[in-house]
Every structure is written in structure tokens, then in C-alpha cells.
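Apart from one protein chain that is not included, each protein chain of the complex appears where it belongs.
What follows is chain A.
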Amino acid sequence: MSQPRLGLWATEEIDEEIQDVDVNLAINYAQSGLYDDAQSRINEAAIIAVQQQMAQQAAFAQIPDVVKRFIVHFHQAVLENNLSEITAAYESGWNRLTEKYYAKTEWPEAEVIAPLVNDDQLFLILYRELYYRHVYSRLQPDIDDRFHSYENSCELFNYLLNSDGPVPLELPEQWLWDIVDEFIYQFQSFCVWRSKVKTKTDEEILMLSDGAQVWSAYSVLNVLYSLIQKSKIGEYLPAHQQGKSEAELAELVGEYGARPLYRMLGYFSLIGLLRVHVLLGDFTLGLKVIESVELNQKTPFTRVTACHVATYYYVGFCYIMLRRYPDAIRSFVTVLNFILRMRQYHTRSYQYDQINKQADRMYALFAVCNALSPSRLDDNIANIVKDRYGDQFAKMSRGEEGLPAFEELFLYACPKFITANPPPYDDAEQLAVFAEEVPSEPAQRHLALFLSDVRAQAAVPTLRSFLKLYTSLDATKLAGFLDADEEEMVQQMMAVKAASRSVGRVGSEKSLLDGQMIATSDMDFVINENMVHIAESTVGRRFAGWFIRNTEHAQRVLDGLKNNPLPSVPHAVAAPAPEADGKPAHPPQKKVAWGAK
């Protein structure tokens, strides 16, 4: 993680080179156009053109000089494929200027700044990408913004995928991830907005019925699959895992896949695809598409933290819906520990908030999974969960009466589900029917399914708490304690048994869907005709983690001390003192050893 660099434009100091850029040139250019138009025969088109130009000119005049310089500089960096300059402009310059000038309004439109960048179409597409992202995150996008951001994304992907051969563009990895991430976010946002029929104006309804292809699920999938195929990331990843040489890899992935831009976009599209499938409720396909992704922290793809975190969140969520709670827990624990370790580097990143929010959702999901399938995987994470979701966890651990707590946490922490299809905007009659009985939101449907899984386990906590008290017990007697019908109770026992088994990845599985049947509870029982026999596995106290952590910590402290310069005590005062006390001075060779390190 690099330190955020201070952008030139953010400092108020004047840089000569940038000052040289003549920002007035653009205005002259615009004015000369105006003059020509006035001379020609005045027709409506011309008037509109004049008005537009005047508006643009006025808008241009409004742009603060520091922003103009920033755009020129940014453009230059992109032209030169200067990754460090692009990163600086992208990660700090843009955000600083946003805070300063555009916290509540749009950035200048691409057409307005076009003269600053010589009408460079590629840069204008990239600029619009940032422009719309800003609109979505800070302002309320209207229907035009939504349609135009879609068109702009299409132009960008079209440029990347359908030029003659791979394009020579280079962008920072973080930006590439953000492009894919934002594309899916805008798709999801559009679907949610589209499903709210009642608030649409007639004009919007007309546009929605004409533009059914805009943000369609097929078009989004098409982009992601195209990027995956073009980059051959599906071939690259397994070959890379097998340790093929760079030359072999280059030959395998071809001219596109060999370029970092395409390789990263391909990888991010895999994760994007996982996300889209989850949003649409397809949890098996979600896991299947990232079959070739190796979930560990050693791949270069973990450099983009947001991507890494998103991957584990969606994988974990899929496992919840597949009722594989131990796998879900493992996924959350892995990435939550990662986030804890990374925290020190991230407090200054502009994504810190977002990652923190996603982490908090995962703590909630961890609580949910742990209530359904108690585990002692990680005390550290479990303690944080106890802090944040202790109340809900206690309720969830009590079976049926905990359902509201399950509901609360699920709705808080689940992905923003969408429906694949629009309401019938092209059919006024059907649309009226639709508006009358708006179907339940997709999140509610998935919640209902999840709660049905929870309900099937509702009897588990009570029965377990009774069984724990015995080593063997007659079923009739147990039914008596519970004040339940014996046959019903025996059937519940089978459900308890089922709840203590789960499919789980034990470690050697290749694919994320693969797994073995594992026992998930430390309490086990078996029924012999009518006698219940109970056996409990106890876990010896775990010391290793604590000792390892603290040994490592002690080593770090020791290293830190060793590397510190000795306190510089004035010689005249310090030197005689030990002698006066009769203590020997530090052996000189030791000082040498410290200095050598």
C-alpha cells in the first residue's frame, strides 16, 4: 500500500510546467465557433448550437483554474501511461478536488472540458466514468444519468474489446477494479430504481419501455464474459497455479491476456460475475464461475483490497444459502482477520469506509452462522462479534424465538438482491396491474428461504441443551421433560442430527462447490430403539494461537528496540555516572552489533 501522494494541484504551490498550459486557448476556440454561427443563416439548429456553446462556455468559465490544471495534468498522465501519476490523480487529486469544489454538485460535463484535452475521446470516456461514479455516490442520478452512464460503460468496454488488437492503455489496478465494481453497482442500482413503478413520470415510463436493453442482465453478463474470454483468465489462473513459466503463460493467454490491463480486468470480471449471480439469487453458479480462483492471500490479485474483501463476502454468502455454515464461517474469518491486519494501512484510504461497512456486515453474518452451527474457529473474531451483535446472538441461539434477530441481521447484511426483469413498462394495462400489487422485494424472497432453513433447525438449541446433561436417556422421559409428544420429539431428534452434519471443504478440494460430509457439533448422540446415547467431544484449551501471537509481538518489539538509535545522552553527564556507581559500562562489542543490524 503506497502512501497517498499529494497531488500537485492539491498543493497551492505553483508549478511552472502546469502554469504554462494556456487554459484560455479553449475559450478562444469556442468563441471563434460562436462568431461563425452568428454569421450564418439563423435557423433553429444554429440557435440551439449557439445556446449550447454559450452554456458550455459559461460552464467552462466557471471551472476553477486548479481543476483545469488537474484535468490537463491527468490527461497527460494517461497519454503517457504514467501509472504513478495516474494513481496520484485518481486516488488523491480527484477526491481532494471533489471535496473542495464538487461535494454537492456534478463535476463539469465531459463536453465542457473536452477542449482541455484536445477532444481525446478515450480520456473523455474515462472522465465520464469518474463523472458518473461521482453522481451515483454523492448525488441523485436521474434517468438521463443512468442511461448515459450505461452508454459510457458500453463505449469503454467496446473500446477495450473491439479495437484492432489490445489497446495500449494502462490504468492502476485499483481503478480497473473500480470500473468493474461500479459497472455492477450501477446495474444493481438501476434494477432497484426500475422496480419502483409508482414514482415514475410518463416520460420516464416511455424511456424505460423504449430502452429495455439498457442495463439488461444479458448485456451486463455479456460484458463480464467478454472480458473473461478475451483475457483468457480462466486458462491463466490454473496454469499459474501449476507454476508454468512466464513464457509458457504468455503463449497460453495470447496478446490480450499478456497485458496487465486485460489480465486484471479478466480477473475482476470473474469476481464481478460471482457478485451478479449472487444478486440474481444463483448461488451455485456464483461459486462455479470462480472455480479457477484460488482463495488464498498469496496471489497478486489480493493487492486490490476491495476486490479481496468482496470475493470472500460473496463466497461466504453463497455458502450460507447452500447451508454450508462452516464454510461460510471460514470465509468470513479469513477475510476479517485480513482486514484487521490491514487496518493500519487503510485508515487513510478513501475506501476505508466501504471496507469497514462490508466487514461489519460480515461480522453480522458470522454471528448468524455461528448461531446455526456453533464453532470455535477464531476467538478473536468471535469476541468482536460478541461486542457488536451480542444481543442478537443470544436471541438467535434460542431457536424459534430468535427468528426476528435472524431476520434483522440477514436483511442488514445480505447483498442488495435484484430481479432480472423490468416491470412491464411497455404495456400500460399490465403496468397498472403491477402497480396495484407490487411483488415482494427480492430480498424478502431470499429472506423467506433463509428463514425456512432456520426454522427447520428451530428445535435444535433446546434439545441440545437437554441432551448435554445426560450420557443416556430414555426418549419417553425426554419427551416428558419437554412436554412434547414422544414421536414428534424423536423426529426432531433426527433434525438435530441433520443439523450437526454439513458439507464442508476440508482443505484438499479443488472447486468451491466440492466438499465432504463433516460433523459440526461437539455434542453427538444416537438412538438405540428408544434409548438416546449421548457423547460429547471436548476441545482442550487452545494456547498455541495466543503464544504464537505474543511471541511474534515480542519479537517485533525487540526488533524495534534494536533498530532504534541509542538515546543520545550528553556524554559529559552520562558517562561518569555508571562509573561513579561502580557499574561497568556497556560492553563495546554489543554496541557494534546493534549498529551492524
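Convention: a residue touches a chain if its C-beta (ideal position, glycine included) is under 8 Å from a C-beta of that chain, and two chains touch if they have at least 3 such contacts; residues count from 1.
Rule of thumb we're sticking to: contacts and distances are computed from a predicted model.
One chain of this complex is left out of the view, and of "beta-aspartyl-peptidase", "Mitochondrial division protein 1", "N(6)-L-threonylcarbamoyladenine synthase" or "ARM repeat-containing protein", the protein name its UniProt record gives is "ARM repeat-containing protein". Interface note for the absent chain: among A:His308, A:His446 or A:Arg464, the touching residue is A:His446.
The chain not shown here is touched by just one of A:Asp142, A:Asp353 or A:Glu552, and that residue is A:Glu552.
For the chain missing from the display, the contacting residue among A:Glu204, A:Asp360, A:Asp426 or A:Asp524 is A:Asp524, taking the whole complex into account. The chain that is not drawn here is touched, among residues A:Leu83, A:Leu139 or A:Ala495, by A:Ala495.
For chain A, the residues touching the absent chain in the complete assembly are 217-218, 221, 225, 229, 280-285, 288, 321-323, 419-421, 424, 430, 433-434, 439-440, 442, 445-446, 449, 452-453, 455-456, 487-488, 490-495, 497-498, 501, 503, 506, 509, 511, 513-517, 519, 522, 524-530, 533-544, 548, 551-552, 555.
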